[in-house]
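One protein chain omitted, others in place.
Right, chain A next:
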Amino acid sequence: MRATLSTAAVATAAVFVLASCGSEGEGSGSAASGDLAGEGSGDSCSIEAAVPIGAVLSLTGAAASYGESQQRGLDLAAAELAEKGGVTYDLRIEDDQTDPRQAITLFDQFVSDDVSLIIGPTLSNAAVQADPVAQDAGVPVLGISNTAAGITDIGDYVFRDSLTEQAVIPQTIAKATEEFGLQNVVVMYSNDDAFTESGYEAFAAALEDEGVGVAETITFSKSDTDFRALLTQAQASNPDALVVSALIEAAVPLVTQAREMGIDVPIIGGNGFNNPRLMADAGEAAEGVVVGAAWNSASENPENTAFLEAFEAEYGTQPDQFAAQAYAGLLLVDQAVRTNCAADHDSIKEALGGLENVPTVLGEFSIDENRDAVHPAVVQVVQDGAFAVLE
């Protein structure tokens, strides 16, 4: 009896607490959206207050190299938007230390700061854990590098501008089949890593769709470095190409040893191969490796050439795909804000969902009904030590 009573008391108290939270939240929310509604639309839109945007990136820890690129991309976009005027952004970038728990904490903080939108987090496994926080609070999230399946299934406030491997791989296989007339390939993948395994599944499905025969499927461990025995085995079935889903650590020795053994057929790689270290470390052996990617660094669309130039001028290096996707992400957010000329959560969410054929550095960009990115992937081939478009 006593237990029941105290439970009831706790429940009542909880209701009060929740109610007061709710009213407080609404209060500040409406106050914020009052400031965050502007006049005009599109390019003429002008909002008085700076629109607060939170970004959760991995600036330290294992994924630091990605996070750093993303930070540069975002900073560059923010500077350009500030110059453009009309709508200004208060971009707050925080470091999740490549730790999903830290990402959750930062999401909580941004939600209570009532930011208009959260960009990030860098890694998919952090997104799986942190995005629900924003979803529950009704704050839109834009992933700029999450490629794992199922991220946008978290809820209707979760968007991304990064193409999934499942979107890139079929385009890669289709293009390579057309280009090289593939009929018979050998598939190799490391079966002790979730990302390379899901890459393998996408490859297997795409090869079946294209009607390409798989002579043999060979597995290895992600820590393997001597692939000669496996490659000899692959060579025996005389394939038109090797299809490989591996991380860069394994990709480099695999490619080097394949060439050394006289396997001269194209090697088609998954996202793990999409790394300049492939050319730097494998040298000449990397020639003829085919990789699909979300961003075509050599694209000559005006957005991309301007981006390359601005990035080079600002940082003195070439941007990578992470920088490009981050840069495109903030500009897409700007586009969404200007559509309704309002930066409250629901207008942004609605406008992001309606983005269609927006010219970006990634090409013509749309958001599909699953809130995933739709834009052309690029199929690259290594030529003379650099990625070139396969045509």
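To be clear about the criterion, contacts are C-beta pairs under 8 Å (C-beta built on N, C-alpha and C of every residue); 3 or more make two chains touch, one makes a residue touch a chain; residues count from 1.
Keep in mind that, in the parts below, contacts and distances are computed from a predicted model.
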- Just go with whichever of "Nitric oxide reductase subunit B", "RsbT antagonist protein rsbS", "sn-glycerol-3-phosphate transport system permease protein UgpE" or "Amino acid/amide ABC transporter membrane protein 1, HAAT family" UniProt uses as the name of the absent chain. "Amino acid/amide ABC transporter membrane protein 1, HAAT family"
- Item | Contacting the left-out chain in the complete assembly, out of A:T60, A:Q109 or A:T256 | A:T256
- For the chain left off this view, which of A:G138, A:G283, A:G353 or A:P376 is in contact with it? A:G283
- Note on the structure: Of the candidates A:S46, A:T60, A:N184 or A:T219, the residue in contact with the absent chain is A:T219
- Query: What residue numbers in chain A mark contact with the hidden partner chain?
  - Reply: 191, 218-220, 223, 225-226, 228-230, 232-233, 235, 249, 252-253, 256-257, 260-262, 280-284
